[in-house]
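The block underneath contains the structure these notes are about, expressed in structure tokens.
All protein chains but one are shown in place.
In order of appearance the chains are A and B, and numbering begins at 1 in each one.
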Amino acid sequence: MTHHGARHGSSGGGRDLIGLQAMDVETMRRLLRSSWAMANDWRGARGKPPQPDLAGRTIANLFFENSTRTRVSFTIAAQRLGANVVDLSSAGSSVAKGETLVDTVRTIEAMGVDALVVRHASSGAAALAASTADIPVLNAGDGSHEHPTQGLLDSLTVAEAHARTDAFDLSGLRLAIVGDVAHSRVARSDIAAWTALGASVVCVGPPTLAPRTLEALGVEVRHDLDAVLPEVDGLQALRVQFERAASLSSARDYAAAFQINPARLARMKKSAVVMHPGPMNRGLEIAGDAAEAVDGPRGVVLRQVENGVYMRMAALRWCLGQD
Amino acid sequence: MTHHGARHGSSGGGRDLIGLQAMDVETMRRLLRSSWAMANDWRGARGKPPQPDLAGRTIANLFFENSTRTRVSFTIAAQRLGANVVDLSSAGSSVAKGETLVDTVRTIEAMGVDALVVRHASSGAAALAASTADIPVLNAGDGSHEHPTQGLLDSLTVAEAHARTDAFDLSGLRLAIVGDVAHSRVARSDIAAWTALGASVVCVGPPTLAPRTLEALGVEVRHDLDAVLPEVDGLQALRVQFERAASLSSARDYAAAFQINPARLARMKKSAVVMHPGPMNRGLEIAGDAAEAVDGPRGVVLRQVENGVYMRMAALRWCLGQD
Partner (left out) sequence: MTHHGARHGSSGGGRDLIGLQAMDVETMRRLLRSSWAMANDWRGARGKPPQPDLAGRTIANLFFENSTRTRVSFTIAAQRLGANVVDLSSAGSSVAKGETLVDTVRTIEAMGVDALVVRHASSGAAALAASTADIPVLNAGDGSHEHPTQGLLDSLTVAEAHARTDAFDLSGLRLAIVGDVAHSRVARSDIAAWTALGASVVCVGPPTLAPRTLEALGVEVRHDLDAVLPEVDGLQALRVQFERAASLSSARDYAAAFQINPARLARMKKSAVVMHPGPMNRGLEIAGDAAEAVDGPRGVVLRQVENGVYMRMAALRWCLGQD
């Protein structure tokens, strides 16, 4: 959102959520505390009436890239806060008719929408939308740049698994990110959050996907997953992007070196958790028989999904000045 | 839904609705009574506020096969009960990214959805989803297996037309199903419901589409529609699937022998009703000039559509333990 004073009217206090690399750690902790409060209110609740925080508000999902799970997660979060949701997908949208992103954003805003959730294949698209709109913009993933609610929900998940929900301080924890770190917006947001919250982060993958240049982000880079496994308290297995798989010597080679499988799970600390941002390619980055990664005591993949809704509730409230 | 005790929390009393072949007749009658009560409350009502039965609940439509009418029917039913609805279609869903059905179902459930309406091209998909999910699963059509809410809404329609809404006993009525019975999930669910409720059922079609093996389902099989017409109290004209039309000697031959047209309508009892699950191929299984089939005194095609909403209200309430 831009700041035009008069145009804001009574909506003051709104904020964009574009990325975690530019967010101070106190704001991260504020969002984590708020999402944890949502978790305690909503977990297991059936038939709980919406909180009225965003009653009368309209949230627009503007997704230029398909992502059913992220769109639905934001939708359920908004509905639980009493908001209405409208969906605009790229197929058939004005963008397909040649309209610019800036014109699309301003048009949606002119319809009286209160916040915009944007997903786009280009890095920087969310920031461009935010620089155009007077209303808050939430980045739901832009190219290989950031996916901030994912980074925050992953932090909530780690904090919960390791009983750090009192202060959301991850000091002393060592967390691995495995796979195509170089091109991953999830990795970028995880790294920003985890390092800010005090964890030590190690990126693991073949040199093409986990290059030494990542060290500039304050992380360690390693290429031998089996050596790293016993050290870590948590591991995020990134999704292999099939469209980039051609650049791997082969999917088979990748799986041999980096797939999460029962043998590798057995090398991890008992308390270590396995995460995946989803959707999982079973048989590629996760073995088909690695059920433990999802269902066993160390599997928190579904907890990530659940926490995603709480975090998006917190994010919507914060962006709209209602937290 | 699976039964994991603790994971159910306060949602207890939930049930899946997968098929009618495995449903006892008392449950069918319970759903019929409940849908008839909905009909009496909602028919002709304009601006009636939602019943609060499912307030605060979220229903997810997970449609791997497109079906606007079934999806909208479930959506309106859910909204009338005060629930929120989220749509997940196959185009652009995680499934298109290689995720398994089981992972998709568990992901949606983890988002806090309260019930799942599933449509899938594979027979058994709804049962697989139900065996995975802790929340109720409603089958909205799976391959050539079952379409249970259709079988029930057709039963409601027959019962209404023949004044059997007191006990929902169809004894003494003879009902025909015409067309590609062998591949039809609608036929399978109709047969299960109608035979259980006491009707005598006759399947009519060419031997390839209405083979003798159907007799194992407790129905009669005939190949001469004109001979059957004077005997029946109701007739369901199945939709000809264009994609299977190649297996017919020709659409023209099919229409000559089995199309519902004015001449054939004239051979039926005055009290007999004509049904069609929609969408109709006018000029194929229904003649372009057979307006009476839809609009005349014996046409109940639109009544089926209307009853579909009442039946889905009843089904959602029952599956969520709110009836």
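Note that in this section a residue touches a chain if its C-beta (ideal position, glycine included) is under 8 Å from a C-beta of that chain, and two chains touch if they have at least 3 such contacts.
In this text, all values refer to a predicted model and were calculated from it rather than measured experimentally.
Checked against the hidden chain, the listed residues B:56, B:143, B:198 or B:278 yield one contact partner: B:278. Across the entire complex, the residue among A:88, A:116 or A:255 in touch with the chain not shown is A:88.
Residue-wise, the contact with the chain that is not shown comes from A:58, picked out of A:58, A:131, A:165 or A:241. Although one chain is not displayed, its contacts with subunit B can still be listed: residues 42, 44, 46-50, 66-69, 72-73, 75-76, 79-80, 89, 91, 242, 278-282, 294, 302-303, 305-306, 308-309. Within subunit A, the residues in touch with the undisplayed chain are 9-11, 54-58, 60, 84, 86, 88-89, 91-94, 96-100, 103-104, 106-114.
The rule is short, and it goes like this: only the chains that are shown with their structure count from here on.
Per-chain CA centroids place subunit A at a distance of 39 Å from subunit B.
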